[in-house]
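Not every chain is included here, but those present sit where they belong.
Naming follows writing order (A and B), and every chain is counted from residue 1.
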Amino acid sequence: MSSDAWTLPTAQIAIEAAAILAFAVSGLIEAARKKLDPVGVCIVVGLSAFGGGTLRDILLDRRPFFWVEHSWWLWMLLGLSVLAMFFLQARHFAPTERAVQWPDAVGLGLFTAGGTELAMATGMPAIVAVLMGMMTAVFGGVLRDIVCNEIPYAFRDHRPYAVCSFAGGWVVIAADWLGLAGWVGLLAGATLATALRAMALVFDWRLPRWRTD
Amino acid sequence: MSSDAWTLPTAQIAIEAAAILAFAVSGLIEAARKKLDPVGVCIVVGLSAFGGGTLRDILLDRRPFFWVEHSWWLWMLLGLSVLAMFFLQARHFAPTERAVQWPDAVGLGLFTAGGTELAMATGMPAIVAVLMGMMTAVFGGVLRDIVCNEIPYAFRDHRPYAVCSFAGGWVVIAADWLGLAGWVGLLAGATLATALRAMALVFDWRLPRWRTD
């Protein structure tokens, strides 16, 4: 950990909050696309937003959870879900399957950086910290897709997903090894992971496949 | 928490025990309906009975679990499952899909009240306590349905389910704010949640849907 003790927690909370919002939006779009009932919308928004961070905190044995310490977030997401439902009803908004990919990519990057940094701060070895970052980033979306009865993107999509998170996590670790300020690593890692995922979507990058012959 | 320190734990354990039994019966009916093998029956009964409470205790970082502290319950449910299998084999009992709904509704109410009270007692904010109650109530049934290869009732049913639990949880919170004895809140919350769910089933209440046009 670098010496900027007073800016790091702020940067961490900002990153976590932005990641939660991005995944909440991805959950909202997915729930609207599936025409879930109002309760289902709230559940999917909540699982998308808090699922990854909660799994990370259980594995790290870290309490309180974000949504316990900042419980007004629960009210906020509840309000957001209700407002969004009225708005979507009124506007005949029909989100496409691809619409969910962009907030998902942003959340992927932010949770990767935040999760890796947090795990590193509790003294985890580098490979474990990167893995924790990946799990934080991937698990919220996996829960969202399972509840919506989809095979999770993270497993289905042949374009790089977890790999982008893996790369972003190592940037956070490298920034720490180089002695850079914590927020620099957070920003660089989040940006790289999101940018890689966005490029994978735009340029249709593919992972190598098994030869079928 | 109110001052009746010596009656509250008794009321809590009684509520938890009744909830476990109700969900064990729901698991037994579902397993019989699906003609699972004997091992499958035991697994489904156990997951239905203890799944919700165990998730709640993991989230609250609370140990020992109910089934560790009172481990004779495991023997009892094992015996219950074996006895029930012999009985059901002999009687050509064919439970309908709806038969599982009534013990499920009772368990929903009891776990809602017990889980909310427990979370409140560990100092959680009100909205978090209500959420913990809901998760306790809903997760056992969700596990039961997943293992039986059904889309969980909680997500599939267009009649109110989690909403009944949400309402019951707030009754427990309100009773505490009003300074009523702990068992009053437990009983009122459990009764309201079960009654709401039963009425939703009887009168076929529906949640509002997305307009499809």
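Just so we're on the same page, a residue touches a chain if its C-beta (ideal position, glycine included) is under 8 Å from a C-beta of that chain, and two chains touch if they have at least 3 such contacts.
Bear in mind that the values here come from a model prediction, so they are computed numbers and not experimental data.
S.K.: Total copies in the full assembly, please; the file places 2 of them.
M.R.: My count of identical chains over the entire file-defined complex is 3.
Keep this in mind: only the chains that are shown with their structure count from here on.
S.K.: Give me the superposition rotation angle from chain A to chain B, based on Cα atoms, as a multiple of 5 degrees.
M.R.: About 120 degrees of rotation relates the two copies.
S.K.: Hey, which residues of chain A end up touching chain B in the complex?
M.R.: The contact residues of chain A facing chain B are 32, 35, 37-40, 43, 54, 58, 61, 63, 65, 67-68, 71, 74-75, 88-89, 92, 147, 149.
S.K.: Give every residue of chain B touching chain A within the complex, in rising order.
M.R.: Interface residues on the chain B side: 58-59, 61, 124-125, 127-128, 131, 151, 155, 158, 160-163, 207-213.
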